[in-house]
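One protein chain is absent from this view; the other protein chains keep their places.
To keep things simple, chains are lettered A and B as they appear, and every chain counts its residues starting from 1.
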Amino acid sequence: MSSHPRLPLSRRHMIRGLLAASAFGATSQLWTGCSSKPTSEAEATDSSAASSDAPLVIGMLYVGPKDDYGWNQAHAEGAAGIMKLPGIKVVEEANVPETTAAAETMRSMIVQDGATVLFPTSFGYFDPYILELAKEFPEVQFLHCGTLFEEGKHPNNVGSYFGFIDEAYYVAGIVAAHASKTGQMGFVMAKPIPRIVRTLNSWMLGARSVNPAATTQLIVTGAWSDPVKEAEAVNSMADQGIDVITCNVDNAKVVMETAEKRGIYCSGNGVNQSAVAPKGYLTGAEWDWTGVYTSYATMIQEGKTLMNGGIPHLYLGGLSDNFVKLSPYGEPVSEAAKAEAEQAKAGLMDGSLVVYKGEIKDNTGATVIPAGTEYKPGNPELEKMDWLVEGVNGTITS
Amino acid sequence: MTPDSLGWWGIPLAILGGLLRGSVPFLFVSLGECLTEKSGKINLGLEGSLLLGAVTGYALSFHSGSPWVGVLGAGGAGLGLGAIHAWLVQQRRVNDISVGIAMMIFGGGLANYLGKPYIQPIAPQLPALHWGDWSDLPAVQSALRVSPLLLIGIAIAVSLQWFFKATRWGLIVRAVGESPTAAKAMGFSVARTQTACIMVGAGMAGIAGAYLSLYFPGSWNENISSGQGLLAVALVIFARWNPIQCLWAALLFGGTQGLGPALQSVGIEGYYYVFNAMPYLLTLVIMVATCSPVRSSVGAPASLGQPRPDA
Partner (left out) sequence: MRMLRSSHLRWRSRLESLCIPVGALLVALLLFGGLCALEGYNPLSVYGAIYQAAFGSRFAWQNTLLRAAPLMLSALCTVLPARLGLIVIGNEGALVLGGLLAAITGIQLAAAPTSLGLLAMALAGVIAGGLWIMVIGALRHFRGVNETISSLLMNYLAIAFLSHMVEGPWRDPSSLNQPSTFLIPDALRLGNLPPSRVHYGLLYGLAACAIAHLLIQRTTFGFAVRTVGGNRRAARMVGLATGKLTLAICFLAGSCAGLAGMVEVAAVHGRANGALHANYGYSSILVAFVAKQNSLTVILVAILLGGILASGSLLQRALEMPDATVMVLQGLIFLVILYSESLYGQIPWFREPRPSDDPSPAVHPPVLASATVTPPSPSGDLHR
């Protein structure tokens, strides 16, 4: 069903990567390839693409639009950071659902665009799509944003990277507790999954380190992005006397704006949203993927791979490794708050401060981390977090 | 409990606030759909008009600095999509429901496409009337902050009621919706009447979009409507094609939107998916309760959903 005239011109205008489609995987093998012989130059019509200094092609997959002012945008900005580097070409695709479409996109990036490194940035891409493709394309490196990789269980060309953004939430919690007059804070949450719950618990622990009587009200919206519910959540919390609000939803703009309209403080999520709430913005927990992607790109250009052991399969970090950062402190933040926040930040960065250090009780009074036990940021126990720390009002059962 | 905290009083206040804030999009879309359906056509695609209106309003407000320019532009965007819909449904063998679904996809796609650069910028917002300033409680002040668009919407509802009941033009619209053949025989242009009604209806949906992006929640992103345009179309059915009842229905739905978060904020947790689905369930239940198998809809225009005689 050719649905349009097949003009010869359209062919000529076709993008380079496509023309390599016939050479199934030729480009990818060429790139990593010590095992494979260089394919004939004729395969690739664009001679520059086939020369030995062919660019490193990196494929990025986002689950939503890449300008969502949140999770996907943070990654897209990271990708934009490495696009500028010499010898690197980035191919991107946004709004890729977690269905066969994800597998097809990755496959097309490998086969048609010649990508040898893929960064699928949504959790749901891992199993089964990445795992299946990784077996089929053992020379392509699949770097998945998350902490799901397990040594021995998953293919050797798969790796995980993730940032402990909860460290930034901990510091933001300290700042918030200083700013709050009522000691009541609020948290708008998209979905109560462990990685999000952890940001809430760290926030609460940070706040309680300043004001042991502080509480945080939790409101779950049930959707990654639902502006009306997010705004109503902020409004109803403001009605209850809550005077600092943070969130972990896809696009925090509405939460920040509504808090500003209600004249209460807010703390950001994902990217710097201080422009949205110039009066009430305290600070925020931001991703900083540029550094992460740059160091991956550098390692790969140096010839290191997951397969030759040059790149670690789990690449995790927090404030200290520049995976995450804090927004610059806003105007309402007092000097005392800044000092305490900076002290905590330094402690987190040098490892002297551990957020999850017993005894920690959950909000039903049960001990979840016994005295004398501490979980460092990379501890797998923290990946299973299904409890809310003391001081949080709410539950996370749907 | 601090003095600022309202506790359980927060629930009625949240409902009141939610009702005043959240009902406007429902009101405008359902009035627009009411007008459209009175003329005998259905426009399921108002969600598309709403989305395109939201992005147009936001973009124009951002560039011109005046949110009211944005509202006008949003209405214009709605009119434009309405014109396409109206023209298509006047063709032979073209079913209005399928055109509506197509317009929903097209309008939504266009809105997302054009809206990319406007997700981050901050556009000037519509002003509000501060009716709650007599109170010292910030919660009351906030709940009684009313958008002029709500008042305009109420005025439109009342005048639409009057329009259908007491004006010649209203009579023509109703005649066209009841029996196109008879209206034609009386010398009215069916196509022109329907086109006007569809365009005005879609224009109102566009304004509803501008309300979303320029007042509450007051931001443009691709999920801004979360299906409100679709729900509002359903509202018309249980409002029995009566503009005043559209107003009550819109207020009811605005109120339920604030309910879920408000209940969580006073400690009623869990089942948020169930709470979030409540408006849909409620609509369905009311439809089941009020529809009749004999005459599918009391107050419905008789030719609604009927194919054109020549189709």
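Assume a residue touches a chain if its C-beta (ideal position, glycine included) is under 8 Å from a C-beta of that chain, and two chains touch if they have at least 3 such contacts.
Source: prediction; values computed, not measured.
Note that the undisplayed chain, when the full complex is considered, contacts A, B. Touching the missing chain, out of A:K191, A:K304, A:K338 or A:K361, is residue A:K191.
The omitted chain makes contact with just one of the residues B:V69, B:A102 or B:L171: B:A102. Considering A:A74, A:V111 or A:V392, the position touching the chain not shown turns out to be A:V111 (whole complex). Although one chain is hidden here, its contacts on subunit B can still be listed: residues 44, 84, 88, 90-95, 97-99, 101-103, 105-110, 112-113, 116, 180-181, 184, 190-191, 222, 227, 230-231, 233-234, 237, 271, 273-274, 276-277, 280-281, 283-284, 287-288, 291-297, 305, 308-310.
Along subunit A, the points of touch with the absent chain fall at residues 1-7, 9-11, 13-15, 17-18, 21-22, 24, 59, 65-66, 91-101, 104-105, 107-109, 111-113, 123-124, 128, 146, 191-195, 222, 383-384, 386, 397-398.
Going forward, only the chains that are shown with their structure count from here on.
For the pair subunit A and subunit B, the distance between mean C-alpha positions equals 36 Å. Those residues of subunit A that touch subunit B in the complex are listed here as 65, 67-69, 182-184, 186, 217-223, 225-233, 235-241, 243, 251, 253-254, 257-258, 261-263, 275-276, 393-395, 397-398. Chain contact summary for the complex, subunit B toward subunit A: residues 1-7, 10, 13-14, 17-18, 21-22, 112, 116, 119-120, 122, 138-139, 142-143, 212, 216-219, 221-224, 226, 228, 257-258, 260-262, 264-267, 269-273, 276.
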